[in-house]
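Mind having a look at this structure? Questions to follow.
With one protein chain removed, the remaining protein chains of the complex are shown where they sit.
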């Protein structure tokens, strides 16, 4: 029986907390596996690591009372208050495994020490719990936009840069680096670009460690991926696609900063060109509306053309709770990447992402088929 | 080179007129093949009958000036006015091939004569134009609800009933019967139940004639089929799905009659249970709003549940022109069923229908794959 | 200082429970007066009876644990759980004043006894609490449709009918009758027609008791009343207005019965013709979606015409909690009708209703002005 640890970068955020509560609730038989893709019949006989056996730890840069966090999620309607109380011990246990995250400062010293500390935390977690695998999942807030640096190009250059002071790498690069060096599969659930450097892709292949990402596909983009494919299959020509995302606290606040919003919008836009095969008018816009709290409302307007040029339209409004949508996918990804037979990118996990690594189909139905096929092969 | 005739039951309706105008416009190079599924690359090398070579005829029970019909469609925004003028000769040619439709009256005489007259019209059309195949497509207004009759059960009983006066068969049964007896593939694009009798299915197998249906999937149901599959693949639990359809003139007026609306709503509801695998709260409602003319607005509200029971919702509004959406599918169906290698139901054409004959997948992506595979095999 | 009692018909329903909880919360200073129209500055100096001084009692035909009811409302998101716990004593006090409601049975005996029992309950409540006025507010479930009876026409006939067995009056007639006979102002917050008989209007004038109704304007109709007036003031011609109401439990279940839904839909439709001055295409539809619980989602589609006949549209989606919207209006109505200077209908309370008694403006802005003017005059 494979014992898997899930190491969450951003361990005190809403997604992480919801993942911990949910795992405990599944273990205790208090909830069904709704929202867990790996709970579908297609994955039933594959011998994936059990949800109930997952062990949690992680890094975070802010301290907070875990009971308070769970209460806030309950107040926001993300989970029932009594459920939060029922699994308080599990939440406390996970909190006990949270270590101080790394902070990146312009003009700080060499970052090799940060990477080594992260690696040490991972090794320590693995050995104390006797885990076969520790999957590192980045669920921290989106980082500001970063211009590519020359040292991104190869592991040799990047490794050397870790020993020098100067323009620092973002935290996500350091976590990915430490994970790969320690043999921990790495999953990037955010649109931050720091974990997608060529140097890190090279390292992953070199060390034979699997990695996947980026940017979990939880709401608007999920709907887009199936609707765009519908238009393609019906030979209807999409002319414009305009999306507005109203995001509350947490990620919404981070994305109020234009640079971060641009990273997110770019990630969200990719699915359309990939599925439609041509660019369209319109764009993706992200606005922070603090009052929405944990909730997100997205409105998309699609203008399309039918036979003889007739113009028609489709609109949709998605009202979702991002933490509730993301948390089960984090568990899915941990269960799946833990059994990856080879190192390097796993494009078959593209089903979960807005901006998948590697090449693969862009419409959700094909991605699902690819995922199931991969999981079956990996499980053998 | 296969020469295919398209015989439209309801030949003076909006769908039929749009199909004729559109075919002529494609032939003249005035428009692209937007909305034509068989114009996609997947069907490019299969040697399907060319759109430009299709010849039109049909039956209708009402007379109308074809130029007037085209003008009304242009005023309604279904097609550009100049396009209608450019293909006036083709519209006139199709009109010259329209014959009086059969009228069904309680207490009328035996209906054998009606079937024979339809058969004669089909034979005459085929021979005068030297056609290899004539595909009969029912695009007439939805018929009122009809209770099943004992004679529906077998061709022997139904055939005998055609020689007796008394409770008459609906017109759609007579067209289907005549088509199958004359060796013409039959496509039912409506939710009328008259063409779906066991007796007719038996006849089709017996005579080796292909048939497909029912009820073209052009708008709201199309969107439902992909969104429902999305929820399934993400293990999100749909709790309620409520749909409201505002339909203008034509089919809207016919569906203002509760019996017909019930038939349509039943057909529209099937996709959900098929894809989701369980019934959900809510329902499908159809309302006639004459002022919408050729246009339809559908609003769907979906309540679903995620991880830990969090309730979320998705709404969509579809604003489409049914004729513009249906007409290219009629052409697709004619091109495809014309090459069906065997008689009886063709479930692989389920991609086009709300309520497909036979068994097959219910989500659009799988239906598309099945369609492409079938077409490739049939084309060999 | 006027001491006012509020006697709720349907005292164990969601609206009544929310009104009791809310009053206690206002009294305890736990919440602001959001949603209370009489809390606006326009009503500040009029010396209306204080919310904090309202005393509650009522009738209901079903028994239920008040603590349970409050918990269910908290679970449904109508009110915060801790708020419900904080005012448990007030809820218990109101529960102690709830008496068995009257049940109406075909073939039952004369209903005079029912009226007398209700009157006795009202008198008893008034005297035990030393109240100056007891306002009776009907917030019970909508009654089935009822055909008018000859005895509705005058109080003499109706009064005589109360002494005979046979076709019974609906419960709402009996409550209204008892209230008026006992000198209690009567407010009909429902679309039930039983309290709107000519005989009762005559009685109210005769006894000098004020009454108002019908059918609280809490959501979709509220929005309609302001949007319709907007179109009128801009000379834009509304062509169609189609409304779909998805209602959860409680009233939704009652309205699943077609007769009751028809009563509600008729009440909801009136505002349009009143404000627009002409009938329009489309209609109002009510569907029960149990899964929505205490919540309601309404979608309206408005087709309108501008200069030179250009067709445009407006859609809105209202997602509201009916109890939270209705409860403060019940308090407003009690505070206001308690100071009515004369008996008979109070059309100036039309601001609160879908289908107001008497004559008055139909658009919300004018209704508000009329209400403020009336309250100022009444308060003098």
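Going by the order they are written in, the chains are A, B and C; count residues from 1 in each one.
Everything below uses one rule, namely that a residue touches a chain if its C-beta (ideal position, glycine included) is under 8 Å from a C-beta of that chain, and two chains touch if they have at least 3 such contacts.
The model shown is predicted, which means the values in this text are computed figures rather than measured ones.
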Missing chain: touched chains present in the view: A, B, C
Among listed residues C:227, C:280, C:349 or C:375, the absent chain is touched only by C:227
Given C:11, C:37 or C:54, the correct residue touching the omitted chain is C:37
Touching the left-out chain: which of A:80, A:282, A:328 or A:361? A:282
Given the contact definition stated above, which residue among C:16, C:54 or C:79 touches the chain not shown here? C:79
In subunit A, positions touching the absent partner: 239-240, 242, 244, 246, 281-283, 285, 287, 289-292, 297, 299, 301, 303, 313, 315, 317
Had the left-out chain been drawn, it would touch subunit C at residues 18, 21-22, 25, 31, 33-37, 39-40, 77-80, 83, 222-223, 226-227, 229-230, 233-237, 305-321, 324-325, 327-328, 351, 363-366, 368
Could you list which residues of subunit B touch the chain missing from the display? 77, 81, 317
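The definition used in the following text is that only the chains that are shown with their structure count from here on.
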Over half of interface residue numbers shared between subunit A and subunit B means same, under half means different, so which is it? same
Chain centre separation in whole Å, for subunit C relative to subunit A (CA means): 49
Give, as an integer number of Å, the spacing between the C-alpha centres of subunit B and subunit A. 43
Contacts with two or more other chains occur in subunit B at residues 313, 315, 317
